[in-house]
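Here it is: the structure, laid out below.
Removed from the display is one protein chain of the complex; every other protein chain stays in position.
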Amino acid sequence: MQDRLLPAQVGQFRWIDIVGLENDAEISKLAQDLGLSDLSIADLFHLDQRPHTDIDGDLVQTVLRMPVRNQPFTDQITLVLGQDFVLTLREQRRDCLDGVRKRLAGGKGRIRNSSEYLFYSLCDAVVESFFPVLEEQGDLIEALEERILHNPSDGAMRNIHMLKRDLLVLRHAIWPMRDALAILQRDDTPQINTDLLPYLRDCSDHAFQLLDMVEVYRETAQGLVDLQLSSLSNRMNEVMKVLTMIATIFIPMTFIAGLYGMNFDRASPYNLPELGWRFGYLYAIGLMVISAAVMLFTFWRLGWIFGRSGADPNAAPPDAD
Amino acid sequence: MQDRLLPAQVGQFRWIDIVGLENDAEISKLAQDLGLSDLSIADLFHLDQRPHTDIDGDLVQTVLRMPVRNQPFTDQITLVLGQDFVLTLREQRRDCLDGVRKRLAGGKGRIRNSSEYLFYSLCDAVVESFFPVLEEQGDLIEALEERILHNPSDGAMRNIHMLKRDLLVLRHAIWPMRDALAILQRDDTPQINTDLLPYLRDCSDHAFQLLDMVEVYRETAQGLVDLQLSSLSNRMNEVMKVLTMIATIFIPMTFIAGLYGMNFDRASPYNLPELGWRFGYLYAIGLMVISAAVMLFTFWRLGWIFGRSGADPNAAPPDAD
Amino acid sequence: MQDRLLPAQVGQFRWIDIVGLENDAEISKLAQDLGLSDLSIADLFHLDQRPHTDIDGDLVQTVLRMPVRNQPFTDQITLVLGQDFVLTLREQRRDCLDGVRKRLAGGKGRIRNSSEYLFYSLCDAVVESFFPVLEEQGDLIEALEERILHNPSDGAMRNIHMLKRDLLVLRHAIWPMRDALAILQRDDTPQINTDLLPYLRDCSDHAFQLLDMVEVYRETAQGLVDLQLSSLSNRMNEVMKVLTMIATIFIPMTFIAGLYGMNFDRASPYNLPELGWRFGYLYAIGLMVISAAVMLFTFWRLGWIFGRSGADPNAAPPDAD
Amino acid sequence: MQDRLLPAQVGQFRWIDIVGLENDAEISKLAQDLGLSDLSIADLFHLDQRPHTDIDGDLVQTVLRMPVRNQPFTDQITLVLGQDFVLTLREQRRDCLDGVRKRLAGGKGRIRNSSEYLFYSLCDAVVESFFPVLEEQGDLIEALEERILHNPSDGAMRNIHMLKRDLLVLRHAIWPMRDALAILQRDDTPQINTDLLPYLRDCSDHAFQLLDMVEVYRETAQGLVDLQLSSLSNRMNEVMKVLTMIATIFIPMTFIAGLYGMNFDRASPYNLPELGWRFGYLYAIGLMVISAAVMLFTFWRLGWIFGRSGADPNAAPPDAD
Partner (left out) sequence: MQDRLLPAQVGQFRWIDIVGLENDAEISKLAQDLGLSDLSIADLFHLDQRPHTDIDGDLVQTVLRMPVRNQPFTDQITLVLGQDFVLTLREQRRDCLDGVRKRLAGGKGRIRNSSEYLFYSLCDAVVESFFPVLEEQGDLIEALEERILHNPSDGAMRNIHMLKRDLLVLRHAIWPMRDALAILQRDDTPQINTDLLPYLRDCSDHAFQLLDMVEVYRETAQGLVDLQLSSLSNRMNEVMKVLTMIATIFIPMTFIAGLYGMNFDRASPYNLPELGWRFGYLYAIGLMVISAAVMLFTFWRLGWIFGRSGADPNAAPPDAD
């Protein structure tokens, strides 16, 4: 980390990029030298903050959150803007600022001319880094939709739950970013030159765009819960229909078989005379066939069999879109 | 596309209508010539933006979304208003601007007199183009309502889910349009002449009307989820009732048959004396009939049969509306 | 319709009441003569607008919706207030303005003195006309509550769905009426004399009261969905309990009967010795009674029978309110 | 009622307390004498209003709702503040103003000195009267929670529904009370002396506190719906598990019994040789025991029996709070 404490001297201003908070004494010392107040320095070491902007005398301190890895968990990044420096502080080495570094290295135009433009570029890079993460979430949602309709198991619900939690984390990283960026655009923030305003407004627009995406995904994910519950209920209906059909067809048939399996004394002409009929067996089987036919006819009337596939074509038009 | 880059010289101002973003160098060059800032030019190539209006010096840049095909997916259209030109830029050839083209060709009144009025006419055409799409969604909802009540299958839920997703897309195209149009009506937008204000207000009213329609459809679509879950639950009740009735009628009867199918040694007078009765068979059948009658009576008392149709008339009045 | 175009000359101002939009040329001509702008005239023929108020030069144009028949569908009414006239325009002949007509005919006080007071009276009549419609909806809800608790069939859910849709239509007629009325009370609406303000405020209060009623009914209707789902679930529980009790009582008994219906060779002393017992039949019946008793005891322990009615009294207090 | 129309002459101002609206002519006359406008007088007879405050010239007219009996239905009370009088009007004799009457009778301090302080005291008494009613609702919720977890019957859902409806009525009595009280504290209400402001702010605080309580109870009551649905679903699971266990244990056993109850001709050595075995019966019983054991083992593996109680201890910690 020490090597990073060496300021990257760029034209008239420096970008000081600190990774990791272990060297707290050194960081505090540096921050004090740069003119941060005690409260601002304390905030540097306070992780898990929500994005916001504080004006600390001549300095502007903005806390943002950036997505890390391809998991939607977010990491905090603190940016401090001074007259002749930009300080960035975060815990994890991986970040989303490589694009800015390349532009600095390339030595192209405005980004080397003022600390404010670099500060804006860093904020913009953080905002932009959410887009690929959100697009991944969108793909996950589509995969889940398909899965639920074909196999509404416990796993699907667990995945929906995780998806919703991740979107919630993203929402709480993005939502307050709008305020953090709005403060930079206020009239009473003289640290930011007015010709940066269109750039910051554009950055705000992107944050709004992100929020819109999160809201769409969140609502869609909540819709997946209903889809899952309906799918489970529908699956249960099918299971029960199979059981009911098999059971109700065979139960009367089994009863008839049981009836003629009784051992009443055939000496009496009133006891089970059917057993002595020449075509008694065929008669019994006939009874069974009739009872099964009545059941099948009933199921057809209830629309449980055949009628199903016959009813769908009429209902197909809404399916066609 | 090149032919479209030739400005359609109309009176004192031009309408430049660009389709497709492939010719990016040429488009950038043209935009620079028209006086757009670098940021505005970058925005021209940024698809999937949410509707909004930016003031860029003397120019007004409005991003809107318009519905494409009869699917409710939306396409972006960027409109730029200058003193002596209107620039429109979109990706797909099909659009909703034919009405405006015809009025221009017809050479009627105000639309040929000022770029601002043309700009308004284009915005209005985009807003109006949502009405037929929303009316289609309304028809879909009514078709789904009927279908769910008659056949609450998986397909219905899938359709509801798609409908909700489409309405969500429409909502996010329409909702921010109100702000985009409101900025055009602000006092600090001198690019728009005050005598256009009633027209823009009318256009805003239509956007509000659209939003109202979307909200009604969204809430109704959410209601369909409850309808579907209740229909599935109701269907399951019916299935279970059939199973329960058949099973509980035949199970005791089958037991009685099994009882008199036992092979106890008739030598003992205490073993199955019924088997030797003259009317033993009739007695057994009588037992079975009684047990079935008790079950049917119980179902009638529980209101599962007959009583149902008898209970409905009392409850009918709320049905009558 | 023509006879209605003859202005009803009342004191110093006229009330022009037009029914039906077929005579569009005539209506446009009249509106132009009265001083309406082109945009306002176009709005006269645009049905299905949401309630709102536009200031059109010296004129005030208010669009409201009024309930028609005892169905909760709403019809549009456009009111235009001028110095010396009030214009009302609607499509259906039936309206809610008879009270105003009677007061005019009776020649009582203020309503004959100024077009503004007549305009207010008409708005007020429209607002008041929603009260009986909403009270009907309240009665429907109470009837549905009773029905769901006693007979949670598909029909109930269909009725809840229709009720919710009707309340949604009413809400979207009432909600924007508040803004339409608020604009009339603004300082920058000189067309309305300040001594009408208390009257308009009173009218606004009624609109708020209506909105409160709609919100209460909407929330209650949504509660009916939960009631319906719970009722269906409860009904299913009962059905399943009946099936389970009958099945689990008779299944072991039937098994025992089947056991002693087996045909093992009695030559071996180890095969079915029970069949040869003097009291074998009684023994078998004893086994069956014991198995049934065990099942009934289990159901009693599970609280499915008897215990139910014993548990309720303790839970009764919350029932008492 | 007449006796109440006699003003209770108290120091320099009168408190006129009217119960019942039958004597409308007399009440109108009195109100006119006190200086109320026609609109305000009409409002006196309009029941079921939502709480609000109107400024009527020099008078302040506040409509509030107060709970009646221990039922959470609310009754309207209209308070009018004049220079030298306070008028209260309500329909039912029972009220919540006895505390104020006692303080007046006791002749203690400020309440006898100004009509404004009496007016505040009456508003405060109305606000305070909601606290015991809400605490009762809280007790009802706790009783319902217990009941649902132990006996999720239809009755519970009916009670939840009634509870939600009552809380909704209370919410719509309390929510607009905040605005009604806020108007009294506005700078442009000179009828209220500024040294009453701390008192009115305190009263507003209590109204906010009430609203908070209602919102907590409403959300908790909505949670009870989920609790009820989950309880019903859980109960169904238990019922089904019992049925499934009994059925799946006995069905194979009954099949085996049936198998050896067949009457195939033993002349063929291939037909049912088991029937001739010396230990055939024991063999059949052995088969049955094995099949039952397999089923029981399966249920144990599925965690339906024994395993349940073994899994709970691990999950107990979250239960412990």
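As written, the chains take the letters A, B, C and D, and residue 1 is the first residue of each chain.
Throughout what follows, a contact is a pair of C-beta atoms (placed from the backbone, for glycine too) under 8 Å apart; a residue touches a chain by one contact, two chains touch by 3 or more.
Bear in mind the structure is a predicted one, so any value in this text is a computation, not a measurement.
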Among shown chains, those touching the left-out chain: A, D
Touching residue (missing chain; options D:Ala247, D:Leu282 or D:Leu296): D:Ala247
Touching residues on chain D - with respect to the absent chain: 145, 149, 198-199, 201-202, 205, 208-209, 212, 215-216, 219-220, 223-224, 226-227, 229-231, 233-234, 236-237, 240-241, 243-244, 247-248, 251-252, 254-255, 258-259, 261-265, 268, 270-272, 295, 298, 302-304, 308, 311-312, 315, 317-319, 321
Where the unshown chain meets chain A, residue by residue: 37, 39, 43, 48-50, 52, 54, 56, 71, 140, 143-144, 147, 150-159, 161-162, 164-165, 168-169, 172, 176, 225, 228-229, 232-233, 235-236, 238-240, 242-243, 246-247, 250-251, 253-254, 257-258, 260-263, 272, 274-282, 284
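One rule holds in what follows: only the chains that are shown with their structure count from here on.
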Interface sides of chain A and chain B: same vs different residues, half threshold: different
Between chain B and its twin chain D, rotation from the CA superposition, multiple of 5 degrees: 145
Chain centre separation in whole Å, for chain C relative to chain A (CA means): 35
Chain C residues counted as touching two or more neighbouring chains: 229, 233, 236, 240, 243, 247, 251, 254, 258, 261-263, 272
Topology of the chain contact graph, where touching chains are joined (line, ring, star, complete, other): line
Pairs of chains in contact (touch as defined earlier), listed by label: A-B, B-C, C-D
